[in-house]
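One protein chain omitted, others in place.
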Amino acid sequence: MKYNRRRFVKTVAAGVGGAFLLPARGADASVWRFFTNADARLVDAITEQIIPADQDPGARDAGVINFIDKQLAGRLRRHRQAYRDGLIGVDETSRAMFGREFVVLAPEQQTEVLKALESGKAKGETWRKQSSAAFFRLIRDHTMAGFYGGPQHGGNRGYASYKMLGLDYPQIIGQNRYRRRS
Amino acid sequence: MMKALLKTTMLAGAWAVSALVFAAEPKLPAHSQLDCAKCHDAALIEKFKQLQQQLGKDAAPGWDRVAEAIPLNEAAMQALGAKCADCHAKQAKDLAASGHAMTYAQSFLNREHNRMEPPMDDCLRCHAMFFDGAAGDLVKPLDTRGPWRMADEKLAGHRSIMCVSCHQIHPERWLSPPSVAAVSDRRTATEDTPRRSETAATEPSKLVGGAATRKAGFFDRREHQFFPADRLPHPKVFKDGKPLKLSDDARIRVCYQCHAPGAAHHAGTSDDRTLRGVHEGMSCLDCHSTHSLDTRAACAQCHPASSNCGLDVTRMDTTARAKASKHDIHTMTCTDCHAKVPKARQ
Partner (left out) sequence: MALKPVNAVVVGAGAGGGVVAKELSEAGLSVALLERGGWTTFEQHGHDELISQRVTILGNAFGPDDERHRRVVSAGAGKWRTVLPSEGGYGNNAACVGSGTVSYGAMAWRFMEKDFRMRSTYGAVAGSTLEDWPISYAELEPFYEKAEWEIGVAGDMKANPFSPPQRRPYPMPPFPLNREGEMLQAAAKKLGFHPFPVPMLRNSVPYGGRPACIKCRYCVGFACEVNAKCGTHNTVIPTAIATGNCDVRTHCVAKEVAVDDRGFARGVSYFDANDREQFQPADLVVAAASATETARLLLNSKSKLFPTGAGNRSDWVGRNLQGHAYAGAWGLFEQETFDDVGAGATIAIMDFNHGNPGLAGGAMLANEFIRLPYLFSGRRPPGAPTWGKAHKDFQRQFYRRSIGVQGPVQEIPVFDARVEVDPEVKDHWGIPVARISGSRHPHDIEIGRFTSSKAELWLKEAGAIQTWTTVPGLGVSGGQHQAGTCRMGNDPKTSVTNKHGQLHDIPNIFVADGSLHVTNGGFNPVLTIMALGYWVGDYIRKNWKGPKSFRS
C-alpha cells in the first residue's frame, strides 16, 4: 500500500530573525501577496462590517484580510478578477451614495453601502460585469471562511472564532486504549 | 473547611518552591537577541534574506509566508532541535533522561501497545509531531498482528519529542501575518514608538503559570501550528458526572494535549491522569519537574519524610504506571490506606 506524502510545511522553527535588519523599501510597497495596500484597507473594512468586533474579536482582529489575500494567491486564484472589479465597484457605489470612498465612511454608512451591494441594486459601472450581489456573496463567504475556518489558512488568528463558540481547540481527546477506571 | 485550607497551603508551598527553582537558573539572552546563525545554517539565512528582499518591506513577513518559502523537513527539525542543548544543557540532559525521551522505535514498535491498538495517523500527533508523512510511512504494518518494523530503519533512533514540541523558538511578534494596522503604523512608527501590532502581541500573560504559559505550548501537526499554553483550552474533567477541581495553572494545558481523556472527558479514560482523590486540584507541575518529569523530590515538599503510618513517602510506589499500587498519586484517596476516615474529612 502506498501513501501519498503530504507536503508538510513546518513552521515552528522558520527563521525570521533578520526581519528588522534590512532597510525598508518604499513605504507603499505592498506587504500582501495579491492586494495593494489600498485594496487591503478596503477589504479589511468590508470584512469588519461582515463580522464586526464586539465583546469578541471581529474579522479585522482575526486577520481575515490575510486569509483572503493568501487564498487569492493560491486556491482561490480564480476569483482574482472578481475582486479587482468588485473593489472598484464598492468605491463607485460608495461615492454614488455618500460622495466618498468606502474606507473613510462612518460605520453606519458602510453598512448602507453593503446592503445596497447585497440587494443587487448598487450603483456603479463595474456592476455591469458582475452583479453586486454576486460579489457581495463571494466576499461574505470568504470572510466567513477566514473567520470560522481553521487558522492554518491565514485567518482565525488566535483561534478567535473557536474561542467565541467555546470550542476546545485543539480538541482535548485521547485514544481509546484504556478502559475507564473510575 | 479544614481540608480546603490544608490544600491551599500545600499548593502555595509547592508553587513557591518551584518558583525558587526557576529563579536559580542562570540568565540567558532572549532568543530575539541571538544571531540567526546561532541555530540556522548559512543557506537558510540566505533564503530568508531573499524573501525579505522580494517582499521589500520592513514588517515581519509572517509565519506562513516564511514557511512557504523555507519549508523545513523533519531532518532539518531534528538538526535544529539538537542545537538547543548548546545553551540549555541542563534541560536537554533532563529531557534525555526522562520518559519523554522516547525514540520512534520505542514509540511505534511497542508490541504490547500495537497488539491492543494498531499504529495509526493519530499516534503522530504526540509521538512524531514533525514527521514528514503518515503513519504508514513510519511503521509497517498498520495492524494488530505485526510483526512491526520501521518503514525506514534510519528513522528508528529519531526523537519522538523534541524541545520544539513544547517550545516556540521565535518571539510571536515576528510571526504574525501582516495586518492593515501594521501597514498604517509603518508610516508613523519611529524608534521610540513601537508598532501597535507588536505591542499587542507581546503583552505579558496574566495567567497562572506566568511567563511559562507563553514559552511552553504544543505543536499541533494537524494545524501545522504552535499553540502557546495561554491559548490552549483549559481542560474540564468529570468524575461520576461531576466536574473535578483542576489546577488553574495554565501550563497543564500542554500536558492535556497528549495525556488526554476521551471525548466525554471522564477522569481516567484514555491517557488521562487527572488528579482525583486527595491530590485533586494540584498542577501536574507541582510534582513533576518540567523536563526530567522527576517527582521524587516533590512529596517531601509537603509531606514529612515518614508519613503517619511509618511509610517513607519518597519510596512509595506512587507512579501511574504501577497499576496495582494503592499509592498511585493521581487516584489515591484516604480510604485506600485508612479504614476509618471521619466522614467530615473524606
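Order as written gives the chain letters A and B; numbering starts at 1 within each chain.
Note that in this section contacts are C-beta pairs under 8 Å (C-beta built on N, C-alpha and C of every residue); 3 or more make two chains touch, one makes a residue touch a chain.
Being a predicted model, the structure only gives us computed values, none of them experimental.
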Touch with the omitted chain, as defined above, among B:71, B:136, B:171 or B:281: B:136
Residue of A:33, A:60 or A:153 in touch with the missing chain, whole complex considered: A:153
Chain B residues that touch the omitted chain in the full complex: 117-118, 120-122, 124-125, 133-136, 142-145, 222-223, 262-264, 270
Hidden partner chain, residues of chain A it touches: 1-4, 6, 49-52, 54, 56, 58, 71, 75-76, 111, 114, 118, 140-145, 148-150, 152-153, 161-162, 164-168, 171, 173-176
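Definition applied: only the chains that are shown with their structure count from here on.
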Chain centre separation (chain A, chain B; CA means) in Å: 31
Touch list for chain A against partner chain B, complex: 1, 3, 5-20, 22-27, 29-33, 37, 40-41, 44, 60, 63, 65-66, 70, 150-152, 154, 157-159, 168-178, 180-182
In the complex, chain B residues that touch chain A: 32, 34-36, 39-40, 44-45, 48-49, 52-53, 55-68, 70-74, 76-77, 80, 113, 116-117, 122, 130-134, 136-137, 164, 168-170, 174-184, 186-187, 218-227, 231-233, 235, 239-240, 256-257, 259-263, 265-272, 276, 331
